[in-house]
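For this depiction, one protein chain was excluded, whereas all remaining protein chains were kept in their positions.
Each chain gets a letter, A and B, in the order it is written, and its residues are counted from 1.
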Amino acid sequence: MSDIGIFVSVVLTVISAATPLLFAATGELVAEKSGVLNLGVEGMMLVGAVTGFAVTTVSGSATLGIVCAALAAGGMALLFGFITLTLLANQVATGLALTLFGVGLSSVVGQSFVGTPVDALPKLAVPGLAAIPVLGPILFEHDALIYLSVIMVAAVAWFLYRTRAGLVLRAVGDSHEAAHAIGHPVIRVRYLAVLFGGAMAGLGGAFLSLSYTPMWGENMTAGRGWIALALVVFATWRPARVLLGAYLFGGVTILQLHAQGVGIEIPSQVLSMLPYLVTILVLVLISRDQAKVRLNAPACIGKVFHPST
Amino acid sequence: MSRFKLVLGALLGAAVAAGGAALAEELKVGFVYVGPIGDHGWTYRHDIGRQAIEKALGDKVKTSYVESVAEGQDAERVIRQLASSGHKLIFTTSFGYMNPTMKVAKRFPNVHFEHATGYKRDKNLSTYMARFYEGRYVAGRIAGAMTKSGTIGYIASFPIPEVVRGINAFTLALRSVNPTATVKVVWVNTWYDPGKEGDAAKALIDQGADVILQHTDSPGPLQVAEARGVWGFGQASDMRAFAPKAQLSAIIDNWDGYYVARAKATMDGTWDSRDTWGGFNTGMVEMAPYNERIPAEIVADAKATVAAISAGTLHPFQGPIKNQDGEVVVPAGKALDDGALLGMDWYVEGVQGKLPK
Partner (left out) sequence: MLLRLESRRAPSVLLTWLTPVMAIAATLVTGAIIFAAMGHAPGQALYTFFILPINSGYGFTELLVKATPLALIALGLAIGFRSSVWNIGAEGQLTLGAVFGGGVAIFTHGSESIFILPLMMLAGVVGGMLWGAIPAYLKTRFNANEILVSLMLTYVATLALSALVHGPWKDPGGYNFPESVLFGDAALLPILVEGTRLHLGSLIALLLLVAGWFVLARTLLGFQVRVVGMAPMAASYAGFQQKRMVWIALLVSGALAGLAGVFEIAGPIGQLLPVVSPGYGFTAIIVAFLGRLHPLGILIAALILALSYLGGETAQIEMRLPQGITGVFQGMILFYLLASDVLIRYRLRLLAPAAESRS
């Protein structure tokens, strides 16, 4: 393969490694911006992955599979919302319990699908643009979910900072009491944000089981839900930085695999630490401006709200 | 809350005791799994073996299993619970269960224990393992004939002797066909992460590999091979469904025969403590059907290799064998013995990179 060919191929690998993280982290960002911390991302992703796979296999329609993945993970998020927003339970613990629940549920649902293949999502080349050398395959020759993941980041950025609804959502996350006092429906806004977060985690899961490695295997997320959570923090709650973080993390992961392949004599465990260490390092560099981080961090994150006060 | 449970317990306990006594004298066989059955890899194959016992012995046996038992404090408790709940034959299917199995075996002298992949035995504790490296040797013969680039990508899990042995057997066979071919190894530090395994395959293919071999559990790497139009081998199961064009063959774990035999032996009182390290000759290791696109003479060579290993006329680790520095470590006319194979921690010539230690 030519050098340029290798470059394109590596970039494509990074993009697909980053996409499940991008979906889940963007969704979680919206939930957190509204003041809700849902640690159940891993569980929601798994439910999305198994639902997407199962529906696609049974119905033959990947589109239906993807929609159902978002709905099923959204259902998980609804459960989380009911327990934390309506019944006012602690969000951190409920989120962790949601992960236990989701791991179990996906395993039960997926039992009969282990060992069956499914066709990977088709690549949709943008006519004309895909033929551009280098940039064409990198930007314009992906499956629908990869395009969607980037579109969603832009859409979320636009929604949060350019629309009135986004302003309300941020207001709710920054001070639910103030938002409530002005008459914003705090709980309803949070429900919607949590549902969106769930649906996005479901899409991330569906990407795993329908595109990244088109198969179902128990626990196939292998911790990606946790990385997504970390990326939201890494991004200091800004959508564009989620994009940056996901590609950075994916990039370092892929690079360390390449480094091993070319025979760099550093123990593989140390190389495997790199993505985590680089993430910490970059976080330290971008967190130094306290005021900016404060500005973006939702002040009410994880806090219970009840309108009766 | 505790009182509630006590009352409930007293009521239900009586009912259970009454029901339990009426059961026939079937042999209860227990299994401890390190992963979920749905991993489609190591644990999945052991569970197929468990089902084989039920198929073969019908209602004379009852099997139980516990999935995803961590190799920490949990293992001993689960094994002991199986032993104390009437299981007379217990298979513990991961290396990390060695010491817990040993401890429980001492406490339950009338229960038979079988530990996979370990080396500690006792009067009532056998060990068993399969010579998967024989399968990897056959894979090496095929890969050597099929590769055009002369670079093979090898996705490895953890630097343990089992994995190193596989890499070496594969490389020796590879270079017996294609003396200049080399093997690039990438350690992913996991047994199971479909995405990461697949990414490792992509990296290796980008670096020129046109055959991929994996010592991890998921079909991820094979799917990548299929999509990129290179070759690969299945792991643990026949994974053809995931890569109909790319899978050359697969190295299959087959515990069925062993499990049925040990259950029978327990039933008729002939069970003894032993160390089993079975290869092609015992059926524990099998090659999946060869890909139709492999030229006939290469398939014939693979089949002949299986037959020769099975008959004992070919030893995968037959000298002369050179290490990475080009020094002859096994002279011509000699073969490595099982002790040296068991603890293997060095690469043969032809493997690129350093073995992490």
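Just a few scattered comments:
Quick note on the criterion: contacts are C-beta pairs under 8 Å (C-beta built on N, C-alpha and C of every residue); 3 or more make two chains touch, one makes a residue touch a chain.
Nothing here was measured: the structure is a model prediction, and the numbers come from that model.
Among the residues A:Ala97, A:Leu167, A:Leu192 or A:Ala259, only A:Ala97 touches the chain that is left out of the figure.
Screening A:Ser61, A:Thr163 or A:Ser287 against the full complex identifies A:Ser287 as the residue touching the chain left out. Within the entire complex, the positions of chain B that touch the omitted partner chain are 1, 4-5, 8-9, 11-13, 15-16, 19, 30, 36, 64-74, 76-78, 81-82, 85, 95-96, 98-99, 118-119, 158-161, 189, 342-345, 356-357.
Against the chain not shown here, chain A presents residues 79, 82-83, 86-90, 92-94, 96-98, 100-108, 111, 177, 187, 226, 229-230, 233-234, 267, 269-270, 272-273, 276-277, 279-280, 283-284, 287-288, 290, 293, 303-306, 308-309.
Definition applied: only the chains that are shown with their structure count from here on.
Chain B has its Cα centroid 34 Å from the Cα centroid of chain A. Within the complex, the chain A residues that touch chain B are 1, 6, 9-10, 13, 17, 20, 107, 110-111, 114-117, 120, 208, 212-220, 222-224, 253-254, 257-258, 260-263, 265, 267-269, 272. For chain B in complex with chain A, the touching residues are 35-40, 44, 153, 159, 184-190, 192-200, 202-208, 218-220, 223, 227, 237, 241-242, 352-354, 356-357.
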